[in-house]
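Complex shown without one protein chain; remaining protein chains in place.
For reference, chains read A and B in written order, and residue numbers begin at 1 within each chain.
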Amino acid sequence: MDPGLLAGPDLLAEWEGIRAVDHHCHPLLRWPLELTPLRFRAVFTEAADPVIVREHVPCTVAYRGAVACLAGALGCAATEDAILSARDGEDPGAYANRLLERSGTGVLLLDHGFGGEAVFTAAEHRQEISLPQHEIVRLETLAENLALDVGDPSEWRQAVHAGLRAAVEGGACAVKTIAAYRSGLQLHRHSPDEVAREFSRWRAAMRRDGDHSSESTHSRPRLTSKALCDTLVFEAAACCRTLGVPLQVHCGFGDPDEDLALASPLGLRPLFEDSALRGLNVMLLHCYPYHREAAYLAAVYPGAFMDLSLAIPLAAVDGARALREALGLCPWSKLLYATDASRLPELYFVAATRQREALATALSGLVDDGFLSGDEAVEAGRRVLAGNAIALYGLRPG
Amino acid sequence: MDPGLLAGPDLLAEWEGIRAVDHHCHPLLRWPLELTPLRFRAVFTEAADPVIVREHVPCTVAYRGAVACLAGALGCAATEDAILSARDGEDPGAYANRLLERSGTGVLLLDHGFGGEAVFTAAEHRQEISLPQHEIVRLETLAENLALDVGDPSEWRQAVHAGLRAAVEGGACAVKTIAAYRSGLQLHRHSPDEVAREFSRWRAAMRRDGDHSSESTHSRPRLTSKALCDTLVFEAAACCRTLGVPLQVHCGFGDPDEDLALASPLGLRPLFEDSALRGLNVMLLHCYPYHREAAYLAAVYPGAFMDLSLAIPLAAVDGARALREALGLCPWSKLLYATDASRLPELYFVAATRQREALATALSGLVDDGFLSGDEAVEAGRRVLAGNAIALYGLRPG
Partner (left out) sequence: MDPGLLAGPDLLAEWEGIRAVDHHCHPLLRWPLELTPLRFRAVFTEAADPVIVREHVPCTVAYRGAVACLAGALGCAATEDAILSARDGEDPGAYANRLLERSGTGVLLLDHGFGGEAVFTAAEHRQEISLPQHEIVRLETLAENLALDVGDPSEWRQAVHAGLRAAVEGGACAVKTIAAYRSGLQLHRHSPDEVAREFSRWRAAMRRDGDHSSESTHSRPRLTSKALCDTLVFEAAACCRTLGVPLQVHCGFGDPDEDLALASPLGLRPLFEDSALRGLNVMLLHCYPYHREAAYLAAVYPGAFMDLSLAIPLAAVDGARALREALGLCPWSKLLYATDASRLPELYFVAATRQREALATALSGLVDDGFLSGDEAVEAGRRVLAGNAIALYGLRPG
């Protein structure tokens, strides 16, 4: 082989045999389903508003790029209609499994705490999707479910600890917090008095709500108190450390239910500085546009890891650019592959494809610029696609 | 035609016939004027300090690039002297109109609340400049002018509402707030008591000032109270929604009278989350270096729009890079062309040229990377240059 080629290997080809670990994604929509254009477009945006889905998603690079990407894979024209027609008459399960298989993902780590009745349960998902799967426990959902049956914050924390332990013993491989959607990521320790006060207030609101709508749990007052949310994250962090599973933290980019201004991962510093939490692994999810900040944390704290899921593919070429920026400080031993995909197999495929492309582009550029050898780039990619997740989550190599 | 060319169309050529809508700029300096080198340089910086203008502006990429750009257009040497000589002996009006004509801008939306006596009034500007023009009302100026004649915050808000309505009925096509220069963009609702207290304090200061300098309005105490500024923005937002005009908000980059740390558009979230404001359109101006944040807002809220005026041309190549970054999340149906130019026709020309170049570079790159077809890129540019503004401001297509 021409040694000159070592300087610029075809990384995508080198990684073809790697079954990637998608360490953060969500379940698919139940089938059969009627896939309208609007429902198709809706998976390519974080907006919930129908005006965005109808008028603006078709004017995004992410969506047009997704259509182009799917057209290539499905052998059809690069139009919405053609993509939608391509799945017509196909068995939805066979179609989904084929796209997931082609995506190069080999294992799914699933957060089921999102999507409600419209998506498969964990048991159904295993039955319908042939890829190996593991579950992620969603912290706030668990903590909200436990709050009515306990008397005070201390009992609540114990119940949360017990609940997380049971989940991990039942096979869960990580705990995920969406504190960014509740009171933001600027973590502080709060006094026991304040926590007790806030807990009583929240409980009272829950009981009032329970009286009025005893059959529904949907309108239950959400956990949003900063004192309680922060306390819960610290408790979960201690549990994760003890149980030996990572704490996944939603950072940065997400839907507008969150205030992006409060979602910088730099607010998580107390998790890394507290010596009692030494050994805890914190997985910073999404991160964009705070990816340079996340990369900094990953560079200086042994327990900090990051991904650019969701930003790739939804921020399109800027997601790929963010990956290149993150590789400034972030060691590739701390960077993980993930899609954050949900609902439609088309999204898993596009997200997976864009993740690999972005990684190949970033690492090839580093080879071209003389920072890495070709072999180093190939090996770095192996770790990002699978090796780091296998080690972090204690998975058996595929 | 070679179909291969479709993959990389010459976008600047494709857009040549498009008369762009400059939806945010300022009036020109009155002529005749003596254009010294320092006065020429001063339009290519946000600094007010003469040391910056004299010593540092000539060492900026924006300025050197502007000289190069103008030299090309004027057919002279790429030096300050040559540019200045090129307009010598020319009729200033003919010269200005010719440069504006060549800039490709077809309509000007003008904020006249800046520049004082040195610049043309709206009436003069229409007379001197042949391009079609519309006015933008500056919120804080209007609200300050009305404050002395009212008794309390409620009357003040009513007067503001009436003033904005009159302005819109008189032809104004947008309201602009410079809250970023006053108390920052972290909007909050304030209690009526606090608003009343602050209003009394401000009024007292105005009266004291009025006693001392009854003939001048220049030294009048500016509206800077956070409670009042925030309240005013919420009031203006409600008016704009009712009147059907966009609220333009200065975000990010500006002159040092503002604290850039307080100018992130993410602080405007309450405008988008308040269901009473549903239907309001908010135009985020400038945005740099918070353009990824602005793009996020544009991606998830139907009423959020953005531009990179001022940053292009003043942040030079990084302004163009910011545009590429913004096109990660921002739909091109939400991105608008604007120059924020003021004072000298040379600036309008350079800003307009750099806006088109940056847009062409960004969209061409997306075609090259397979995200967009050539036709999609051409169409995206049409919308950014004119279509989006025509729809947003209810203009008649040119």
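Everything that follows uses one rule, which is that contacts are C-beta pairs under 8 Å (C-beta built on N, C-alpha and C of every residue); 3 or more make two chains touch, one makes a residue touch a chain.
Since the structure is predicted, the reported quantities are computational estimates derived from the model, not experimental observations.
A.B. asks: Taking the entire complex into account, which one of A:88, A:193 or A:369 touches the absent chain?
C.D. replies: Touches the omitted chain: A:369.
A.B. asks: If the hidden chain were put back, which of B:46, B:80, B:128 or B:379 would touch it?
C.D. replies: That would be B:46, which touches the missing chain.
A.B. asks: Of the residues B:15, B:253 or B:332, which one touches the chain left out of the display?
C.D. replies: B:253
A.B. asks: Per the definition of touch given earlier, which of A:43, A:380 or A:395 contacts the omitted chain?
C.D. replies: Residue touching the chain left out of view: A:380.
A.B. asks: Considering the complete complex, identify which of B:68, B:118, B:162 or B:276 is in touch with the unshown chain.
C.D. replies: Only one of B:68, B:118, B:162 or B:276 touches the chain omitted from view, namely B:68.
A.B. asks: Extract the touching residues of chain A with respect to the undisplayed chain.
C.D. replies: Residues touching the hidden chain, for chain A, are 264, 266-267, 269, 272-273, 292-293, 296, 299-302, 324-329, 331-334, 365-366, 369-373, 376, 380, 383.
A.B. asks: Spell out the interface residues on chain B facing the chain that's missing from view.
C.D. replies: Against the missing chain, chain B presents residues 45-49, 51-52, 55-57, 59-62, 64-65, 68, 78, 253, 255-256, 259-261, 288-289, 314-319, 321.
Just so we're on the same page, only the chains that are shown with their structure count from here on.
A.B. asks: Taking each chain's centre as its mean C-alpha position, how far apart are chain A and chain B in Å?
C.D. replies: Measuring from centre to centre gives 37 Å for this pair.
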